[in-house]
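The complex is shown incomplete by one protein chain, all other protein chains being positioned as in the whole.
This part shows chain A:
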């Protein structure tokens, strides 16, 4: 019998600390793409009833560690954590993407400076607050970036890009650290 062992997307690559910034792999649980049908009102009510989560508006995330809903694209949100309740299926296209994303948490003083070297979005706290999220690019990689704390960001890229993401973060973190 062959015994297959599941590996996380960033296995062997993380954690990594350089200077005051740390990257760790984030286990978000089940990841589900939800694309509401119609005007989304019934979906929002169903999401609230089933998981106690608000349906996020563009650029926003709801919930907390272990149970989040990220705005994820035009007419699409990502449920991160719980197994999606069956009742959602009447109001949205429900697609399991659990194995599709590499998820990391970037944290520490200087995390914003690291992102500033990689992403064409202003992540300063006065502009991009806790609970704000963006679909954007990390260099050439499509990404989802959410501020979950004062110096903490959740970054998702396609699983196949895990190694590239860690490499890009490493280069930027070294550059930020070298400036002292």
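Here is the rule we go by: a residue touches a chain if its C-beta (ideal position, glycine included) is under 8 Å from a C-beta of that chain, and two chains touch if they have at least 3 such contacts; residues count from 1.
By our rule, contacts and distances are computed from a predicted model.
Entry comment: the absent subunit's protein name, as recorded by UniProt, is "Sarcosine oxidase subunit delta", drawn from "Sarcosine oxidase subunit delta", "Formate dehydrogenase (Quinone-dependent) catalytic subunit", "AppA antirepressor of ppsR sensor of blue light protein" or "ABC transporter permease".
Checked against the full complex, the candidates A:51, A:68, A:91 or A:135 give a single residue touching the omitted chain, namely A:135. In the complete complex, the hidden chain is touched by one of A:58, A:149 or A:163, namely A:58.
Within the whole complex, the absent chain has one touching residue among A:52, A:66 or A:120, and that is A:120. In the full complex, chain A touches the omitted chain through residues 58-59, 73-74, 76, 120-121, 134-137, 142.
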